[in-house]
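Yeah, one chain of the complex is gone here, protein chain that is, but the others are all in their spots.
Here the chain labels run A, B and C in written order, and each chain numbers its own residues starting at 1.
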Amino acid sequence: MAKNITNKTLIDLHSCMVRIRRFEEEAGKLMEDGKIPGALHLYVGQEAVAAGVMAHLSNKDQITSTHRGHGHVIAKGGQFAPMFAELYGKSTGYCKGKGGSMHISNMALGILGANGIVGGGPPIAMGAAFSNKFRKTKQVAVTFFGDGASNEGSFHEAANMAALYQLPCVFVCENNGFGEYTRQTNHQAVTDVADRAAGYGMPGVVVDGMDVMAVYEAAEAAIKRARAGDGPTLLECKTYRYYDHVGVRGMGLTYRTDEEVDAWKQRDAIHSFEALLLKQGVLTAKKIENVYARANDEIKEGVAFAESSPFPTTEDLLEDVYFVGAAS
Amino acid sequence: MAKNITNKTLIDLHSCMVRIRRFEEEAGKLMEDGKIPGALHLYVGQEAVAAGVMAHLSNKDQITSTHRGHGHVIAKGGQFAPMFAELYGKSTGYCKGKGGSMHISNMALGILGANGIVGGGPPIAMGAAFSNKFRKTKQVAVTFFGDGASNEGSFHEAANMAALYQLPCVFVCENNGFGEYTRQTNHQAVTDVADRAAGYGMPGVVVDGMDVMAVYEAAEAAIKRARAGDGPTLLECKTYRYYDHVGVRGMGLTYRTDEEVDAWKQRDAIHSFEALLLKQGVLTAKKIENVYARANDEIKEGVAFAESSPFPTTEDLLEDVYFVGAAS
Amino acid sequence: MSEALKDGPRMLPYVSAITEGVRQVLQEQDNAFVAGEDVGQAGSVFGYYQGLLDEFGDRRIVDTPISEKGIIGLGVGAAATGCRPIIDIMFMDFLGECMDEVANQMAKMRFMFGGGATLPVTVLTMAGAGMNLAAQHSQSWEAFLAHLPGVKVLMPSNAYDAKGMIIAASRDDNPVFVVMNKMSLAMQAEVPEEMYEVPIGKAAIVREGAAFSIFAMGRMVHEALAAAKTLEGLGVDCEVVDVRSIQPFDSETAVASIKKTHRALVVHEAVRFGGFGGEIVAQLQEEAFDYLDAPIARVGAPFSPVPYSPALEKLYIPNAERIVAEVKKVLGI
Partner (left out) sequence: MSEALKDGPRMLPYVSAITEGVRQVLQEQDNAFVAGEDVGQAGSVFGYYQGLLDEFGDRRIVDTPISEKGIIGLGVGAAATGCRPIIDIMFMDFLGECMDEVANQMAKMRFMFGGGATLPVTVLTMAGAGMNLAAQHSQSWEAFLAHLPGVKVLMPSNAYDAKGMIIAASRDDNPVFVVMNKMSLAMQAEVPEEMYEVPIGKAAIVREGAAFSIFAMGRMVHEALAAAKTLEGLGVDCEVVDVRSIQPFDSETAVASIKKTHRALVVHEAVRFGGFGGEIVAQLQEEAFDYLDAPIARVGAPFSPVPYSPALEKLYIPNAERIVAEVKKVLGI
């Protein structure tokens, strides 16, 4: 365990992961029950990445997220109630019901959007990082993207520009081994996406994405580096999603074995972290239980809020296409 | 000098470079004289790359070229007359006058087009290489592109796919130090574009692009590898263009010094190769003179052909948009 | 299948008609292959390639990286060199990622080469809203493709056309886009087992009528038919023309219809402003000006991205109700 990490940080990391896990499990159920429409790409299994990275960011720092974005939103400070409301398509949601799961955003929290376009985030985060440097703030922009997204040209262009301009930007590749149903070996000839970093002139770091402390430490270095004006880093986190690409059971395809899924679950980020914290006396079984209980309460309240919220109406349809009003 | 290179090959390499140089010098003049419209991106200075690579290709092998494409066309077997005719916009040109300098192509010679879009070539060459593998031929597809083009997402996607599928494809980056008027240090943080190869899982090779033998040998290895089914290579040739980005004197910008240009000219690929061949007795001064004389004759004939050829007419305008006729 | 025939017409859902069309093309053309994201093992996220990997192997059913520029490039390069690729762009919205390859390479290569290159490439892609997939997974962008000399564009509204258009597209020696609709996948139609072509460049009159012409594209054909039924109850005898072929556009059929009915409406799912409906209206008013008894109306999506919320998406997507309302407005009833 790294030095200088307070117990509070450890506890926060844990509860962040638990909140994500529980939110996603519940969202998956609500989708299967037909309460949430559209497509949900759930984050279960990858919690350590969002938690470990976001621990170093404030509301002022920006992130771009992906189609698999709930975990990022929660770790960046997102509340369950407006998240559930958004998934339900209600006007009280983070995007007034206009965005849905693939577009949750909140500027006050520095969330420049989940994105339905694979590879959509990196250019936008690079632009935010450019703005941070231009405006001479100390903000950092972090872009999350998958192994699959690393094959999009948009990642390439953003990475090159971030390195060229030495932008305060961190590229976090969540390599969960698949782009949809296509295994990494079938979409790229390299094992480590981080190998691409050298080609842009930035450091590339590989870290165990199931180990929240490892992510935390690697992210700390990358974000410090960015904040200090020393440029971007490509941080690859090896992780795994437990659910299917969409929803829980998805299309029921057999592109991976139950054994493979189980093997990853053996290394579950939350459970192993709980074991560690128990061993170190940072948490007790009772306290852990409380974390889950609080998350469950939050869920209950969030779902109730979502269900009781109104749907947007005709007047809302043509709103928010353009900014209307005096120029700023 | 590499072993096993016949004198004929050496002589061919030389005359190929001379033909390119003379064609381009003349094209530049014709443009400055207002005889050739549009934009000409001339290849003077980079001859060793086209000559050294194309020496290993037959008509059946494919290339994709760039906006700076005349050299590739000549090295791949292009004749001056239909080239000049194309530049003049005449119906006897390689593209019936419809393409012009930025789109010269000839399927019989395996030239899948110059391209006005920077980065336009790599995906197409990758597709041709895919086709070669699919059709189980031994053809190789080579894509030429600049240092500037290496920042386009299209290069990234094509390189990744070529490596993934182990395609018979060679990526030749002609790094002439500039994308238009922007120096490489201002468009990417790396010095060697070849450093990007590792990120795709293919070998990256850097070679002196002013040394035709060095290019010849490195290209031989890459093309052999491709033909053997062992996958793509990224071959970076460090070179320089003597003329401006467009035309001869271009916009008259001062983005580089005369000293810099002169320093590169000291290492001129043709002159140093001539010195070598003279020293080795492969060529005599007289024979060299003949090479230039033949090129000059070819130019005279080519220009005369172009000038006496008819322009396309109204009927041609809507032709060739679609294939019309029985499906093959 | 002779079993099925005994029991009546052979009905297939749109999704299976796609599969069958592609399968038969692969059987017919040795140099045809399918390439795209998750087309192989997954059989497409819409399921329409399921079984093909087992049948044809991974030489001919090719999973690609998530690289739309590369995928279209693969199709262009392979088509120019002797293959007949069937390229899959999962959602039409993703054409944004490869618009250069489509618009500047695929569409123009033949022309720029003075006729030197021939590009027998088919692109299958999925358009349309209705599944709460929000702004980036629900669009209908046929107007972009229609404005590009060098490509052909088809929009099958039903299973029969889906199969026949895929076959026609694959046999055509030009780039052809087949723009499918995700809400139609389960829709059944009679689909013959043998190979057949739906001719490129031919609209279909799917309902004859004397008093009003509705020109509909893609899934809107069904909304138009529903509207026609409602309008029949109001005493308005509508003709419904399935535009089917966007490029080339069958103006002959359209003009003939409007010369008969003197009144018309164009409907597409795409955003109304700047949509293909404008082209249709412009042509019709030019060709049949003297026959028009009323302005040609247009129904399309409002000027906004596609919203996620079911409550809003329902308001967003054009439907029979809105068609009826517009027709009534034109007729002043």
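One rule holds for everything that comes next: a contact is a pair of C-beta atoms (placed from the backbone, for glycine too) under 8 Å apart; a residue touches a chain by one contact, two chains touch by 3 or more.
As the structure is a computational prediction, the values presented were derived from the model and not from experiment.
J.: Among the chains present, which touch the one that was left out?
T.: Missing chain, whole complex, touching shown chains: A, B, C.
J.: For the chain that's not shown, point to the residue among A:Gly99, A:Pro203, A:Pro232 or A:Gly302 touching it.
T.: A:Gly99
J.: Determine which one of A:Asn59, A:Ser131, A:Gln166 or A:Ser272 touches the chain that has been left out.
T.: Answering carefully, the residue with contact to the hidden chain is A:Ser131.
J.: Which candidate, C:Gly21, C:Gly73, C:Gly209 or C:Pro305, sits in contact with the chain we can't see?
T.: C:Pro305
J.: Spell out the interface residues on subunit B facing the chain that's missing from view.
T.: Spelled out for subunit B, the touching residues are 37-39, 89-91, 95, 97-100, 102-103, 115-120, 148-149, 151-154, 179-182, 186-188, 251, 253, 255, 311-314, 316-318, 321.
J.: Contact with the hidden chain only, please: which subunit C residues?
T.: 93-97, 99-104, 107-108, 111-112, 134-136, 143-144, 146-150, 247, 249, 270-271, 273-282, 285-287, 289, 292, 294-298, 303-305, 307
J.: In the full complex, which residues of subunit A touch the absent chain?
T.: 62, 64, 93-99, 103, 105-107, 112-113, 115-117, 120, 122-132, 134-135, 139, 141, 153-154, 157-158, 160-161, 164, 319-323, 325, 327-328
We take it that only the chains that are shown with their structure count from here on.
J.: Based on mean C-alpha positions, I'd like to know which chain lies farthest from subunit A.
T.: Max centre-to-centre separation from subunit A belongs to B.
J.: What whole-number Å value describes the gap between the mean CA coordinates of subunit A and subunit C?
T.: 36
J.: What's the distance between the Cα centroids of subunit A and subunit B, rounded to whole Å?
T.: About 45 Å separates the centre of subunit A from that of subunit B.
J.: So how far apart, in whole Å, are subunit B and subunit C when each is placed at the average of its C-alpha atoms?
T.: 40
J.: Counting only residues that touch at least two other chains, what does the list for subunit A look like?
T.: 151-154, 186-188
J.: Listing for subunit C: what residues touch at least two other chains?
T.: 64-65, 67-70
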